[in-house]
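What follows is a short report on a single structure.
Just one protein chain is left out here, and the rest sit where they should.
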């Protein structure tokens, strides 16, 4: 059995590499997909493909249209979604990816620090499992294969 | 024709009353539903019904379960969802309500200040319409009735 | 706003009347529907309509077909499902009604005594809210109307 | 053609091995998936991953969340569900797995002793086929390949 | 509570009036809908609206398109479908209406004489309840209201 | 029985009034809904609510977002969709409304002149019924009520 | 590209072999699945697995339950359904298989002689394509691969 897991969350550091390494240590057969993780590329892809936009608002809308298309393709191919929340950033697109996965019937694991329990409580209650570290999330992956 | 509109968003001030008043001025036949708007009641409803919980984490989980049940009932009865985002608060439950509505095929109007264009860009692109003021949102409601 | 609530659970005593009375005391606008609550009628309806069956197995199958038709009609008309579990009886049809409601996207409240926490844990985790008394369940109903 | 079959039911003995052996004797190309069959592991997985919980209730809820995630992933990958019921245990999670499979449009075979005809009659009537032995269930599998 | 019941089946005699009379005797609040019951009108409606067609084949196709539109509207408004089969006629449209109702999750009652048990066995097994007389079908309706 | 019918098609003349008058002559209980029929209002609503846009492209996108929201609300409330095609205009939004209705399982009637048979053949084949005049479409409405 | 095609229809002669041979002549990459084509086995499978039943009615119901399970598994794996109708037999299970495929969004080709145009007209109108010979049906298969 192979699983495909979508890694939703911020793209400011290399946390997805940690997940892959932890998974690799456990020899789990998982294919990871994710949003564009090059932050500059993600922000500028609209203008890169569609040309200069009239203002930041339109630049952002053009980029998000292409980012959303990418996510829609990859999320539909996934068996599980891991959504990471942290102290920094608004992360509404992470909340959106997790919520749409829930509505599509896809199992969702949320990873968030203790400090975010309160503001994430409704989404956390809708998700299947909420943990505090990536190690714990990978243990949940491993449990599916036991 | 009567419409039911779910008003998703923070519950720290009376913005929903503004929407109702603006709607009433235009004589639109809209029934508004919303999450629990008494903030204390919303936070404490878990313990109020289920009794004292072992810690804040469990208190929050108990409250959010009941809040999510309420939202699930009312969202399913709605024709349109208005989701308000502002500078303050994490508002991940607002992002969740809007995203689940989108996934269920319900039209969504987002209201957010200009300062939030960038962090909300993916959700905004998925929603039907994004405006900056409640007055504009009510004009969209009115347009449905024209 | 009026809600329709399906009361799933055993039909050996009058617990549904308690729910109705508690609801009535709070002036909640709820229409209750339920399986056939006359236990003899429920067990014998197959033979009553289709005639004598060759054995108890076929008698049971004939009755359950008609009971399932009734439940399917009424569950689809419901906004919320309350499922009561108790110490006695197998209650697999209650588990079935609750699970099908969950799969259909209908909010589910489970009522069960503390002694059943362990065997009901997976279903309880899938449901929206689990409480221990009918009074608590009616408080959850009331919360939707607040 | 290869089929994936989810084996729902109690995890107190090795009945799944019997199914696999019977299937292997008939050279059927079936991949079996199942809940965690190590009973201790299944009961303790919540605390094993999330740490000590405040009481048995929370320990059970943590374990069931992870068990439900596992089941959701594997059930969605299945073509058929076999649900075994026996004299012992409450088996409400078995009833839940079977019912959710039915609601998702997945074919369900129930295996139960004659003594359980009456309490299982509604679920049995909703399932595709009900048999009394694992041998009979495997004959139904074989029939799909004929 | 009011139910809407679609009466699928042949349109060569007045059996639907019998159903209505039996229902009226029991004071059941049921709205009945049905295909066009004027047989000539049903066969000729294509040419009546679209003009003369090149041959019987095209005349039939034009009529069936309009009959199917009518059925689609009315079936979607129904809570229950009663499908009557008899010795005469091919009745494939009746089988189609019943099967589509089943696939849409609508409860289906089949009425057929004993002589048709064998050829109808697969459809009968998929339907909720199969009876032999219209009186029995109306008893099932009544049971929903008990 | 009352039906709600969405009237998709161009908004350059008063053809919807003809439909309403023909329906009224037959005393059919139909509520008609439609896109914004004031052509200027439809084209300018984006800027009217959201303010001046940087160019015609953005003006059009803003208007279409609000028009699509209106259509989504009203189409979901409809039992039947009538889509009118004519010689003039591109009418891709009409094709979109009809196609989305088909995909949602809503019955669709297409009205088009003989000259458009060839370019509309795939959509016409997917729709329930295709006629050439509004009178014929209203006869189809009337047939549902017979 | 490989397609899976379900061959619905009577099991009294070897018409499925003709389809396979015609397909093989055209080198089309199609996997065919079908109901049990051994007529005796199909009629007796219920008693073969479940033991002697009290009467022909129960024998038929037991067999059809297992036949329906087989069809449900195989139909869900199919990309296209071919449904053959002929002069003989009631063929209501063929009508059921075709109708359920239509409701599930699966493309359906009907093969029927000219003499059955009238009684099959509603189902034929719902299906994608209706032809008169197996050769024509295989030409439609081939067209998908062109």
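Annotations for the structure displayed:
Note that the chains take the letters A, B, C, D, E, F and G in the order they are written out, and that residue 1 is the start of every chain.
FYI, a contact is a pair of C-beta atoms (placed from the backbone, for glycine too) under 8 Å apart; a residue touches a chain by one contact, two chains touch by 3 or more.
All of these numbers come straight from a predicted model, not from anything done at the bench.
Looking at the complex as a whole, the chain kept out of the display touches A, E, F, G. Between the chain not shown and the residues A:74, A:102 or A:116, the one that touches is A:74. When the whole complex is considered, the residue among F:17, F:40, F:122 or F:146 that touches the unshown chain is F:122. By the touch definition given at the top, chain G reaches the unshown chain through residues 1, 3, 79-80, 105, 107, 109, 128-129, 131, 136, 139-140, 143-144, 146.
Looking at chain A, the residues touching the absent chain are 31, 33, 36, 38, 41, 45, 48-50, 65-66, 68-70, 72-74, 76-77.
Listed here are the chain E residues that touch the chain not shown: 54-55, 58.
FYI, only the chains that are shown with their structure count from here on.
Shared contact partners of chain D and chain G, listed by label: C. The minimum number of touch steps linking chain F to chain G comes to 2.
On residue numbers, the D-G interface is repeated by B-C, which shares over half of its contact pairs, out of the options E-G, A-F or B-C.
Among the remaining chains, the Cα-based centre furthest from that of chain B is the centre of G. Contact of a single residue of chain C with at least two other chains is seen at positions 65, 68. If each chain is drawn as a node and touching chains are joined, the picture fits none of the line, ring, star or complete shapes. Listed by label, the pairs of touching chains are A-B, A-D, A-F, B-C, B-D, B-F, C-D, C-E, C-G, D-G, E-F, E-G.
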